[in-house]
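Up next is subunit A:
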Amino acid sequence: MPAELLLLLASPLAGGLVLALLGHRRYAAELNAAFSALTFAASAALVARVVAEGPFDTLERQFFVDSLNVFLVALTAFVGMTTALFSRPYMRIEREHGRVSEGGMRLFHSMYQLFSFTMLLVLTTNNLGVMWVAMEAATLTTVLLVALYRTHASLEAAWKYFILCGVGIAQALLGTILVYFAAEKILGAGVGALLWTQLDSVKGQLEPSVMAIAFVFLMVGYGTKVGLVPLHNWLPDAHAEGPTPVSAVLSGLLLNVALYALIRFKVLTDGALERPFASGLMMGFGLLSVTVGALFLSRQRDIKRMFAYSSVEHMGLITFAFGLGGPVASFAGLLHMTMHSLTKSAIFFAVGHATQKAGTQVMAEIRGLIRLSPTVGWGLTLGTVAILGLPPFGVFASEFLILTQTIARAPWAAPILLVSLGISFAAIFGKLQPMVFGEPSVSRLPHRPALLPVFAHLLLVLMFGLYMPPYLAGWYRQAALLIG
Partner candidate 1 sequence: MLQHYGQQLINLLAAVMLLLAFAMLAQRRIISLINLFAAQGFTLVLSTALVAWLTGQHHLYGSALLTLALKVVALPWILHRLIRRLNVKWDIETLINIPTTMLIGIVLVILAFNLAQPISLLAGTVTKATLGIALACVLLSFLMMITRSKAVPQVIGFLAMENGLFFAATGAVYGMPMVIEFGIALDVLVGMLILGIFFFRIRERFDSLDTRHLEKLRDH
Partner candidate 2 sequence: MISLAGLAAQFTELVLAVLLAPLLTGWVNQCRAWLQSRSAPPLLQPYRVLGKLFRKEVVLAHNASPLFRFAPYLIFGCLCAAAAIVPTLGTDLPLNAAADAIALVGLLALARLFIALAGMDVGTAFGSLGARREMLVGFLAEPALLMVLFTASLISNSTSLTTIAETLAHKEFVIHPSLAFAGVAFTMVSLAENARIPVDNPATHLELTMIHEAMVLEYSGRHLAMIELAASLKLFVYSCIGLVLFFPFGIAGGGDWRGIVLALPALLAKLAVGGALLALIEMVSAKMRIFRAPEFLGTAFLLAVLAMLVHVLLER
């Protein structure tokens, strides 16, 4: 097994175990960031290897890395690292405010690392069963994190999260069993029938009716974790009530990883069925999520809930793009995944500090950020502008591509998308204005806010919008071709 892959998986696992013991010490946050940095270094090395040598599988084909998942691995590791950096001062401030206990800090740090581990496992495994196990483990690690503050609301949010995602993941298990059932006929019983690469090579021979039923269950199951409407109920609560670093990784990473799992299955289903069944389902759910997300967004008064619904909307858009299919739309989908991940986590970083300053998450009570703390104010403004799809940020590029593809190939959906994007634009922008400008109602923070991650993310997004390095573009294109 190549050293990079081993390090990639071992680092967060080790981090989780170490921080379970030492998570309450003063240097725990630095330790957390160090482990995350190590993971990122491993992922960079892995990327270099894949770029140089192409896709590979290892350990008796149990792990598989190709251009589709390697960039997600890099993204996950990168956002994991920046969020760890952000959580340093953030959690310190939370500790000072008394919202988290010592045991809570240990839990937070160790679960954070274990969460990274499970997500990286989902991304790199070739075994569909292990993918399921790791996805469920990812839910389990975050459940306690969402309930970290032990308030009424956070317990409720965590309970809903657990039950809804648990039920969803059970459906996904049924779907996986059905896929195994179809695969077993051709590949024979045993672990071999669960390996995605094997299935990919024989996907034309898989029984269509079984794969269709399986995909429906998988759509419902993994779709719950992506936050597709109508299975999204856990999302706003979990984002609003958990600590901000958790909201950032949920929005930025977990949704992506769940969608990745769905894409892998879509490839198999498309190969087994002739008619565009999977694509139709993804387009339908995607459109529904975009519209519902936009509509609910405008009604929110809590800032984190609002951005949570924005995540629902954007994930819907990405799912729609993948459903649309074809190299350009898939390219746009992958690009949007990256952009959304970076931008949304940047927004949550800024929002996190803003809410800490104001002492509340209600938007009507946060005022005049830019006066007292220009960095937070500007961070929030730029992040919001970016997520709304204004040029020259990268989100504009991906949304533009998706829209043009929609107009070309599914023109009936274009007005729905445009209207929804317009509604969310108006809503978020309207709410942003008074928060950033106006008479300040916020106070100083005991520690300096961590704003390097915010601007680092936004800079990347800007870069993608202005100029995409050719090797990155080629890389995305390769991945898009894999999706079909």
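FYI, contacts are C-beta pairs under 8 Å (C-beta built on N, C-alpha and C of every residue); 3 or more make two chains touch, one makes a residue touch a chain; residues count from 1.
Here is how the candidates were picked: all candidates are chains of the complex that A comes from, given by their letters.
This is a predicted model, so every value here is computed, not measured.
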Of 1 or 2, the one touching subunit A somewhere in this complex: 1
Parts of subunit A lying in touch with candidate 1, wherever the complex brings them together: 127, 129-130, 132-133, 136-137, 140, 143-144, 147, 150-153, 155-160, 162-163, 166-167, 170, 173-174, 177-178, 180-181, 184-185, 189-191, 194, 207, 209-210, 213, 236-237, 241, 296, 299-302, 305
